[in-house]
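A single protein chain has been omitted; all remaining protein chains appear in their positions.
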Amino acid sequence: MNAEDPAFRPLFATYAALIVLLALTAAATALPTGWWSTPIGLAVAVAKASLIFVVFMRLRSQSPLVRTFALVGFFFLAIMIALTLADYVTRLVPV
Amino acid sequence: MNTATPPSLPAAYGDERQRDVANHLGMWTFIATEVLFFGGLFLAYVVYRVAYPAAFAAGSHTLNFWRGTLNTAVLLTSSLTMAMGDAYIKRGRRTALRNCVAATASLGVLFLAIKASEYQEMYAKHLVPGLPFDPAASPPLQLFVFLYFAMTGLHAVHMLIGLGLMAWLLRLNQRGRLTAAHHAPVEMFGLYWHFVDCVWVFLYPLLYLIPQR
Amino acid sequence: MRRFLASWDAVSGWLPAASSMAPRVDRVLRGLLAAGIAVAVVLTVLTLIILVRYRRGSAASRSPSGIATWKIEASWIIGTAIVFLFFFFEGAGVYADMERIPPGLPEITVVGRQWMWDVRYADGRREFNMLHVRLNTPVRVVLSSEDVIHSFFVPAFRLKQDVVPGKIVSTWFNPTRTGTYPFFCAQYCGTAHAQMIGAVVVLSPGDYAAWVRGNPLPRGGTAQERGLGVYRRFGCAECHEDPQGRRAPPLAGLYGSRVTLAGGERVRADEQYLRDAVLLSARSRVAGYALTMPSYDGIMAPSDALDLVAYLKSLAPPPQEAQP
Partner (left out) sequence: MTPTEPAERPRATPSYLGGETSAASWLGTLDHKRIALLYLFTITAFFVVGAVAAALMRWQLAVPTADLVTSDTYNRLFTLHGVVMVWFFLIPSIPTVLGNFILPLAIGARDVAFPRLNLASWYIFVSGGLLALYAIVVGGVDTGWTFYTPYSSTYSNGHVMVMAAGIFVAGFSSIATGLNFIVTVHKLRAPGLTWFRLPLFVWAIYATSIIMVLATPVLAITLVLMGLERVLGVGIFDPRIGGDPLLFQHLFWFYSHPAVYIMILPSMGVVSEIITCFSRKRIFGYPVMAVSILSIAGLGFLVWGHHMFVSSQSVYAGVVFSFLSFLVSVPSAIKVFNWIATLHRGSITLSTPLLYVLGFLALFTIGGLTGVFLATLAVDVHLHDTYFVIAHFHYIMVGGGVMAYLGGIHYWWPKISGRMFPEAVAAFAAVTIFVGFNLTFFPQYLLGYLGMPRRYMTYPAEFHTLNVVSTLGAVVLAVGFGLPLLYLTRSFLRGAPAGPNPWGATGLEWQTSSPPPEDNFAQTPVVTGPPYDYPPL
């Protein structure tokens, strides 16, 4: 497996970045970040997922149509979560 | 936007590039359905974490942090080996592909083994929904544990399907059906496997890393 | 069932509007109906004219009508949007008033149980599938379910409220016409869903007083008295009236106060909180108390829990320290 082939360099670089990000999140639990730790954890997760989408799943070299298909699922998931929370978050607010 | 197809070509498509793009579109549409399929569980997680933050923090505490982190590393590595396999087959390197797929599969098995040990540990702590539940635990903790088993369970099922597909890929490769020109099955499976890895990338912080305030 | 079905004064022709909200709902509905019929009639007549005038082979001129298409499109897009917005605001306004329960109303607790309505008045009277109320006296209906989702639906009052298990949901009405009005279970709840029918009897003040006299207080006394009995039977005092106040939070004046939970959140101790504290105890553990209160779910009957909640609500705050 000749690793210095040009196609493999981005793969190893991405993998290294992913492992570093994982280490970051794991270490972050030690810090007293309190309320902030969940947003940080999610931000890192989004970063890792985007790396995998763009490099490993080669979205980088796909047409804009394929890229839209890749993101449309998350858009409707966001709608589902946002509007359902609109019910749960405002339940106790008196009319 | 669509290339003019010479009228006389018999194939349902124009050229091979047309078929490759169609495969990608189809696979990414399938991944969109998987996003929403797991999405239902993520919705339940978000709603109940907003409703019972204390129980979720306690629930996350019962999970084994180190095994979760290790499992994430294992899965990220398996994504690397799968991506390398894909790069190799594009260059016609069939033996290298076999090694990569085998590596990916063994990492998948390792992941499931670690996961099984976590489940066993939860069973020992009487924290498995459906079975007699630990009375000291607050009711919403059982909610968290149910979500934990539902999310990681559904993810594990997708891993098992992945292992089955990898066995099929290896057999195809053995029979020489995978070449530099015809490598769609490897690429499509790669997309599926990377997606399953992405699901775990989100599960890990949400389940294992809820801070104890 | 036969008895009170027969005693209905026939729902003569149209549905009576027997609550303060009913005429307002009917007004919005009539507006919608008028607009709907107008649109339907206009479209039907227009279509019929077009079908006849422009049938194949007819001599009518087919030259395009000259008005820019986008102008026509814009007109009916905006027109429709405006009419819809008008009805949205109308409906939302009346809905907000329906959902805003005036404070301090007399309470009737209605518990939905598979296929009957268990009605309990504040003074301890208890009935099944019947609600006796006084004319022009608004009443708060506190709804809860012991099994599946039911729905308290009084057509004559234009009132409907789902009754969700694990939740105490309140609604209210102000009866403005005497008479007997049926109420139904509107959310499918199993085999005898179609038999889960009751009647609200609206009595004039005189008749209501007569009815009250005619029905002596049941032995059990008021909900508060029964609640005190439950309080003693389950020995709540042991922890909650511990002199050092270490083992469990004092209950005097708890209702309506703000409580800091173990998880750090601050919640208001309303009926739902009290009921959950008893039946789902660990969900509402108060900060600063190590001992987890045992859960009485399955041990204490839900109706007893409701009486206990009524008793806890009656515990006035101890005179000396004002609750935050």
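The first chain written gets the first letter, and so on, giving A, B and C; residue counts start at 1 in each chain.
Keep in mind that, in the parts below, a residue touches a chain if its C-beta (ideal position, glycine included) is under 8 Å from a C-beta of that chain, and two chains touch if they have at least 3 such contacts.
Since this is a predicted model, take the numbers as computed values, not measurements.
Within the full complex, the chain left out of the display contacts the shown chains A, B, C.
For the chain missing from the display, the contacting residue among C:Leu135, C:Ile197, C:Ala277 or C:Leu312 is C:Ile197, taking the whole complex into account. Between the chain not shown and the residues B:Leu110, B:Ala150 or B:Leu165, the one that touches is B:Ala150. The hidden chain makes contact, of the residues C:Thr109, C:Asn129, C:Ser151 or C:Thr222, with C:Ser151. Where chain C meets the missing chain, the touching residues are 5, 10-11, 15, 24-25, 28-29, 32-33, 36, 39-40, 43-44, 46-47, 50-51, 54-58, 60-65, 69-70, 72-73, 76-77, 80-81, 84-85, 87-88, 90-96, 98-99, 114, 147-149, 151, 153, 155-156, 158-162, 164-167, 169, 182, 184-195, 197, 280, 283, 297.
Remark: the residues of chain A touching the chain excluded from display are 65, 72-73, 76, 79-80, 83-84, 86-88, 90-91, 93, 95. The missing chain lies against chain B, touching residues 1-2, 4-5, 7-8, 12-13, 18, 21-22, 25-26, 29-30, 32-34, 36-41, 43-44, 47-48, 51-52, 55, 129-130, 133, 139-140, 142-143, 146-147, 150, 154.
Keep in mind that, in the parts below, only the chains that are shown with their structure count from here on.
Just count the C-beta contacts per chain pair and the biggest one is A-B. Remark: chain A and chain C have CA centroids separated by 43 Å (rounded to whole angstrom).
For chain A, the set of residues touching two or more other chains is empty. Within chain C, no positions touching two or more other chains are listed. On the chain B side of its complex with chain A, the touching residues are 21, 24-25, 28-29, 31-36, 39, 42-43, 46-47, 50-51, 65, 69, 72-73, 76-77, 79-80, 82-84, 87-88, 90-91, 96, 99, 190-191, 194-195, 197-198, 201-202, 204-206, 209-211, 213. Looking at the complex, you find that chain A touches chain B at residues 1, 5, 7-8, 11-12, 14-15, 18-19, 22, 25-26, 28-29, 33-35, 37-38, 41-42, 44-45, 48-49, 52-53, 55-57, 62-63, 65-66, 69-70, 72-74, 76-77, 80-81, 84-85, 88-89.
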